[in-house]
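This structure is in structure tokens; I'll ask about it shortly.
Note that this complex is displayed minus one protein chain, with the remaining chains in position.
== subunit A ==
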Amino acid sequence: MTALRPEEGAPTRIAEAILLVVALALGMGGMWMVGHSLEGGLPEGFWTYTIVLAALAFTAHIVLRLRAPYADQVILPAVVLLNSVSMATVLRQDIVPYPSLQGANAPRHIMWSAIGIVLACIVIVVIRDHRSLRRLTYTAMVVGIVLVILPLIPGLGREINGAKIWIYIGPFSLQPAEFAKIAFAVFFAGYLVANRDTLALAGKKFLGLQLPRLRDLGPILIVWAVSLAVLIGEKDLGTSLLFFGLFVGMLYLATDRVGWIAIGLVMFAAGAVVAWSIFSHVQLRVNIWLDALNPDLINGPSFQLVQGLFAMAYGGMFGAGWGEGYPQYVPFAFSDFIYAAIGEELGLTGLLAILLVYLVIIQRGLRHAIGVRDGFGKLLAGGLAFVMALQLFVVVGGITRVIPLTGLTLPFMAQGGSSLLANWIVIALMLRISDAARRPSALPTRGALADPVPAVVGGGAIEVGGGTPVQAETEAGAGRSGTPDDATQIVRGVDR
């Protein structure tokens, strides 16, 4: 039997390379137009930023080719697109001399983006198999809880704009919650894959919902308490919603019981109502949200939100064009409100394209959760994709006044080191799992029907067909895998 090396006949990743070129061209185009519209020439640092982004994006492409050849081809270009468009936005705000935009710092943004991409490459090289993370289940829990509690330690955490989600170590500031979400996703995946049977099967039926037993509720109560502690102690609705949502979402993924979602929603609603009636800052947040244009609020607490709405309205359908908006009137237009700043200059058309790019990334994550064979990988990929979707909803919902505004950042777009690093790690894990999901395997998928003809599965039988048919099929299957769709049947195939 000729030992087939998996890398032989692996996809050439041409689609990824082409999409990367388009993504980088969009970043370059943005920076070019920013410079020509504001300074009448190339902006300072144009070539540095372009070369750094392009070099690192293609380094990541080559790392994937070597170390994860079957990994998804759309995720990397999509993320590079988001990162380079945000690069152009931050650069645009950096080169105008308004005091309100002093925080915009393009060199810092490119530095964190570069570190993020390098970190993602390191994760892909070091973690050869995502299942090795399962050993870290409880370590991840401890790490996650410590990270969440860090900002509450006096002297380390600092309250900025009403939320206490930052820690300061020397000159560096860090938002530990961004990293905690990865740790929690690993913990929940490992915990749930081991315990899902008890959670799903034991318990009474009530009103058509399968309710879990009271003693199995322990972990969910702990997470609920932690997320409430975040809400109360750190005054941050977004992070609290993120963790709790992640847990409930992953419970649902693991057990397929709608009862958990009902319980989760009721618990969160109860907690939120109690917090609202006790704490004035929560009440203020809700008032800002419901009554943003109130003359009493508009020049004070709701100023930022309303300016963001005005900016997006000014952008209209097709946007004012790069460099033609007024981001100086929106506080934090480079970080928390970058969504509004992009809406102003690229319009609804641009925003929808950006949202679709996020949707593509999230869809890929959920798709590979279906495709990958091990339960841990399924839950991890599903959880990471879900937490990104939830974060996007909380941020964009806050800026567009769908839900109360929170302090979360838009992944890959907002200027800020923690957010960039953490989300690049998430992407590296997603790529690693997608490689496992799409890698052709000799093992038939569970639940798949056997061939009616006596099989040549496994064993020494492969040489019967010679190298040729195998080769041909590999080529035909380049860029896609022969297995994920069969794997869809794992989940339910048995019931039918």
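In this section, a contact is a pair of C-beta atoms (placed from the backbone, for glycine too) under 8 Å apart; a residue touches a chain by one contact, two chains touch by 3 or more; residues count from 1.
To be clear about the criterion, contacts and distances are computed from a predicted model.
Peer 1: Identify the UniProt protein name of the omitted chain, choosing among "Dipeptide ABC transporter ATP-binding protein", "O-acetylhomoserine aminocarboxypropyltransferase", "NADH-ubiquinone oxidoreductase chain L" or "Forkhead associated (FHA) domain, binds pSer, pThr, pTyr".
Peer 2: Record says "Forkhead associated (FHA) domain, binds pSer, pThr, pTyr".
Peer 1: Could you tell me which of A:V52, A:V74, A:V96 or A:I232 touches the chain that is not displayed?
Peer 2: A:V74
Peer 1: Of A:T139, A:S173, A:Q363 or A:T400, which one is in contact with the hidden chain?
Peer 2: That would be A:Q363, which touches the missing chain.
Peer 1: Quick one: say which of A:G157, A:G190 or A:G319 touches the chain that got left out.
Peer 2: From the options A:G157, A:G190 or A:G319, the contact with the absent chain belongs to A:G319.
Peer 1: Going by the contact rule already stated, which one of A:A54, A:I110 or A:V193 would touch the omitted chain in the full complex?
Peer 2: Considering the complete complex, A:V193 is the one touching the chain left out.
Peer 1: Touching residues of subunit A against the unshown chain: what are they?
Peer 2: 1, 3-6, 9, 15, 18-19, 22-23, 25-26, 29-30, 33, 36-37, 40, 73-74, 77-78, 81, 193, 197, 318-319, 321-322, 346-347, 349-350, 353-354, 356-357, 360, 363-364, 374-375, 439-444, 446-462, 464-465, 469-471, 473-474, 476-477, 479-486, 494-495
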